[in-house]
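Since the structure comes first, as structure tokens, the remarks are kept for the end.
Of the protein chains in this complex, all but one are displayed in their positions.
First chain written, first letter: the chains are A, B and C, and each begins at residue 1.
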Amino acid sequence: MTDLKGFLAPRTPTGTSAIIPEMPWHYSGTLLTVEYLTDPANVRAILPAELGLADENPGAVALIWADWQSCSESGAELLDPARSQYLEAFAVVRCTFEGVTYSRCVAIWVTKDFAMARGWFQGYPKKLGSLHVTRIFNRGKASPRLEAGAKLGASISAYDHRLASAIVTLRQPSETNGFVNAHKMIHSRWVPSITPGAGNSLDQLITMGGVDLDLGPAWSGDAELELGDSQWDELKSILPVETIIGGYYREVGTTFNGGTLLADKSNPSV
Amino acid sequence: MTDLKGFLAPRTPTGTSAIIPEMPWHYSGTLLTVEYLTDPANVRAILPAELGLADENPGAVALIWADWQSCSESGAELLDPARSQYLEAFAVVRCTFEGVTYSRCVAIWVTKDFAMARGWFQGYPKKLGSLHVTRIFNRGKASPRLEAGAKLGASISAYDHRLASAIVTLRQPSETNGFVNAHKMIHSRWVPSITPGAGNSLDQLITMGGVDLDLGPAWSGDAELELGDSQWDELKSILPVETIIGGYYREVGTTFNGGTLLADKSNPSV
Amino acid sequence: MTDLKGFLAPRTPTGTSAIIPEMPWHYSGTLLTVEYLTDPANVRAILPAELGLADENPGAVALIWADWQSCSESGAELLDPARSQYLEAFAVVRCTFEGVTYSRCVAIWVTKDFAMARGWFQGYPKKLGSLHVTRIFNRGKASPRLEAGAKLGASISAYDHRLASAIVTLRQPSETNGFVNAHKMIHSRWVPSITPGAGNSLDQLITMGGVDLDLGPAWSGDAELELGDSQWDELKSILPVETIIGGYYREVGTTFNGGTLLADKSNPSV
Partner (left out) sequence: MTDLKGFLAPRTPTGTSAIIPEMPWHYSGTLLTVEYLTDPANVRAILPAELGLADENPGAVALIWADWQSCSESGAELLDPARSQYLEAFAVVRCTFEGVTYSRCVAIWVTKDFAMARGWFQGYPKKLGSLHVTRIFNRGKASPRLEAGAKLGASISAYDHRLASAIVTLRQPSETNGFVNAHKMIHSRWVPSITPGAGNSLDQLITMGGVDLDLGPAWSGDAELELGDSQWDELKSILPVETIIGGYYREVGTTFNGGTLLADKSNPSV
């Protein structure tokens, strides 16, 4: 009898080909964050009806560049690093559901297919993009140091259109690297019926977050941020910048090991 | 009230950001195919239990390179061609379900995110790869012509590992460009629960195919094919070549406008 | 004794590793061209002092997208098409030297290293870019046909900044596909001394052109063109559009087999 294995497609007798392996998934990397205020109406407009605006600073947005190395429990990906390294940049807002405040990713670009697959499973609305963020080395003249005055640049491009350019200048150590991406995530997972117009075969609201957080020292400072749009991607038009709150940098480690179903409107009969 | 639009994520008030737009999706391109026989036990091993082997030539495999331009009904993608062009290479076998013979894609690599997203919706087990196939131009010395003796090369690589190298030599006009990818597709669509080990929130068997086929003249001939594997991708190990059947080339147009649910084992409560 | 081979680096005993093989180099592909007028002062400003402005239409510019398949005399590259296919987009102006009118490429982006190497040898000022141009297939709804009303899009991006977006609408068959890129090329080849400030070890003015032209039917029509700049690339700022002349499309074949030295100011003692 056939016994096909694989967390996601493709399934094979060994499971080796699966675009992503079984959880848990481990992450080591750096986060560069720009937080800013947009009109709360913009946040409201990008939330599904069942979610509400956060009580405080409902117009707060975090645009975050993550420069990741990741692996499964075996760590095998680390030895063929094409399979373990990627960047992602994502826009996060806050919202409420049944009285609880959550963070929610409303736009995200990544550089590898395994990261796209993990994201689709988790309800992150992932697309491919070309992403860059300045790294902090400890030697030589071609790098800032982790200290006051350090300047870090970052960019997002998709389909050869520049969607964001940022410069963060670190000023001082900080308790946190921001407050917008600080809650558990609330995400939508849906798959339309294969039949046009027949509704959604899958339609779930889930929550998830990282475990085993291993946090480096956080720094905060100033930020400049220029957003753009294209025919295929909205960033400036949906979350325009009104006031910059600040910029942050932190090295972090985290592990993802699943989440919880909050609500379901699936119709598996279509 | 919020009215979010978008066939797949991300959803926004306009729907512009969706990784793929509403069906129908149109395709114009070329198909280079190598058909070969593997041991039918290999095909059996890569099919889920509910599918059976085809009655005739159950070990037949088609490895196909498609060099596509595609667009939605508006055709807007054609004017920013970064968004409309991509390659895909895929392995197809045949199988039976409830007495009907289907084609089934068991491995596929593509070069763009929108093609990944369409595939995941359709049950194609898509991953990213680097794909190349010789083109047929009508002028100059750096191209075969569509005629006897034309040689076309093709390759698949993923995570910097070469998985397939092929050379097809066209010999004569042909009625078809192969028999393996000639049935409606039968595909699995599944999404695991966000909770580890809790089963599949979505688990469907669907069928689909193209409409409005617009076929150019087919040619057939000889083929050489070398397959490989990597730590992340199986091709040689799951579908090794025993006997080459032949090679084919055809320019084609097609449209995708949905499919049909065949069976459902979803558990939306997880 | 060592006998190292290779047209350009790296040299090895076999010559296999050379980034480009010996001439001749064959090309088959398509050219999408937008011709326009800029202020002749802009053309003057981008020419070295020893070159003069063309007598007629001195402000004419051609921006050309070439979608190439290329190979050496053996044709081996065609069978591993990763090595034979690339796109390039380039800006051409006209100029005079010693009473003769030439075409001159003043900016060019390509998608592969072998194309960069050929260009540097030929005096094309090549850089890498991400380039796209609509293709004309003969089947399906996702392609224009080669006929009146056909719309073709094209783009140039470098370092994730969009530098050009164009749309050409074909209107009628045409005698030519433009007049700006219609002369022999005049290019500068120079290599600075390895010692800073010591001048140029190589500094030549050369001329070159294709042979064995194999021209498909040309079409002309209207064009829209939007140019941009970045911190690393100038296009809009050096060659802004005053008036669009038109757009052109043609399938072409050509062969490059060397050129002629016109003038030399090299100082090989540095």
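Everything that follows uses one rule, which is that a residue touches a chain if its C-beta (ideal position, glycine included) is under 8 Å from a C-beta of that chain, and two chains touch if they have at least 3 such contacts.
This structure is a prediction, so every number in the text was calculated from the model and none was measured.
Considering the entire complex, the omitted chain makes contact with A, B, C.
Within the whole complex, the absent chain has one touching residue among C:Leu31, C:Val106, C:Leu152 or C:Leu225, and that is C:Val106.
Touching the missing chain, out of A:Asn57, A:Ser174, A:Gln231 or A:Thr255, is residue A:Thr255. Checked against the full complex, the candidates B:Asn57, B:Ser130 or B:Asn267 give a single residue touching the omitted chain, namely B:Ser130.
Within the complete assembly, residues 130, 132, 155, 157, 160-162 of chain B touch the chain that is not shown. Listed by residue number, the positions of chain C touching the unshown chain are 1-2, 4, 7-14, 16-17, 19, 22-23, 44-49, 76, 80, 82-83, 106-108, 112-113, 116, 120-128, 159-160, 188-196, 201-202, 204, 206, 208, 231-234, 238, 257-261, 264, 266, 268-270. The chain not displayed touches chain A at residues 26-30, 68-71, 75, 78-82, 84-85, 130, 132-135, 137-144, 151, 153-155, 165, 167, 212, 214-216, 251-255.
Everything below uses one rule, namely that only the chains that are shown with their structure count from here on.
Between the contact lists of chain A and chain B, the overlap consists of C. Chain A and chain B have centres, each the mean of its CA atoms, that are 29 Å apart. Rounded to whole angstrom, the centroid-to-centroid distance between chain A and chain C, based on C-alpha atoms, equals 40 Å.
Once the centre of each chain is set as its mean CA position, chain B and chain C turn out to be 35 Å apart. Contacts with at least two other chains are made by residues 130, 132, 155 of chain C.
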